[in-house]
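Handing you this structure, nothing more for now.
Only a single protein chain was left out; the remaining protein chains are all shown in position.
For subunit A:
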Amino acid sequence: MKHRTFFWFILPTLSAMILFIALPIVSVAIQSLFVENEQVLVVSENCGPFGCTSTTKVDAEATAQLQEEQPLGQFNGLGTYLNRSHLAFAEVGEAWRGTDTLGEFWGQVSNLPFYRALFFTLTYTAVVTPVVIVLGLAIAVGVNNLPRLLKGPSIFISLLPFLVTPLVGALILFWMVDGDGVIGATIQSVFDDPTLSLKASTALTWTMLIVYGVWHTLPFSFITFYAGLQTVPEDTMEAAKIDGASKWQRMIHVVVPHLAPLMSFVTLMLLMDNFRVFEPIVSFKAEAHATSLSWIIYNDLRESGNPLYGSAGATSMLTIIGVVILLTPVLIRTWRDFNRKAH
């Protein structure tokens, strides 16, 4: 294709991407470098139905004037990135110097909000992604080998978790694992422990979130692999059969290599999605035991009424960097494959 033609083809998409993706990221990056102007506090007398107290208030006029002089706030450089809520270099350094064993060091670091969230986010991504790929492939192969009559219904059923809105799906599961819910009560009676609670233990909460994650994203990998299976060349399969390859060998040496590009694609999508895990934490009310990077952003914007844009911006940029690091190996692989095919 001529470069000129290509340019006109890509122009609408490109401009939409610049407008709705690139520019907002630039704006978030800029905001993350600033903190709010100083709030001018004055002592005030506060009276109401419960009596009078002496307290402070923000001097709105003085603060508004500061705001006019510096509409973006005070420049803070990378200060927000390095503070206790984010990379916390000072606190991590102190923990490193002040502790003797790696376990103690980790104990102190995991007490910092960013690292606690990062640890869960990475664990979630590292477990859910491979499990979903392997199970998805297994289900796809299974469904592909079903008699024609059963295929339609089983595809439909396998897709169901994907059709449920994440927030709703997580809420339903949350109620089911409650001590009074069907799963929670069953587990209690199986282990004969009436106080056993999935929501009260960190390990069980993590398990619950991961199981939910697998359940919810499985249909995506299943349907992609199922589509891929329809394109496996009959000739190669037959040749392998004639050469005496067993079912398992055909699977490993013919089907899987054929699906390799699809696997890169599924891995890419899953890594991105899992790294942004968010809804289940809110629906499962799991904040006591598990937080994720996206949850921190949400919390910064919501919890204190006046949003902390700088913090949210910094966590967003760190999340983007995290996604890029995670995706690099997959992208390099794809790029190599592409080049090999092109030449």
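Convention: a residue touches a chain if its C-beta (ideal position, glycine included) is under 8 Å from a C-beta of that chain, and two chains touch if they have at least 3 such contacts; residues count from 1.
FYI, contacts and distances are computed from a predicted model.
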{"item": "Choices \"Tetrathionate reductase subunit TtrA\", \"Acetolactate synthase small subunit\", \"Extracellular solute-binding protein\" or \"Anti-anti-sigma factor\" - which one is the UniProt name of the chain not shown", "value": "\"Extracellular solute-binding protein\""}
{"item": "Contacting the left-out chain in the complete assembly, out of A:E104, A:E287 or A:D337", "value": "A:E287"}
{"item": "Touch with the omitted chain, as defined above, among A:I10, A:I25 or A:V58", "value": "A:V58"}
{"item": "Of A:L11, A:I172 or A:A200, the residue in touch with the unshown chain", "value": "A:A200"}
{"item": "Where the missing chain touches subunit A, by residue", "value": "35-39, 41, 43-51, 53, 55-58, 60-61, 63-64, 73-74, 76, 80, 83-85, 111, 113, 178-179, 194-195, 197, 199-200, 202, 285, 287-289, 299, 302-306, 308, 310-311"}
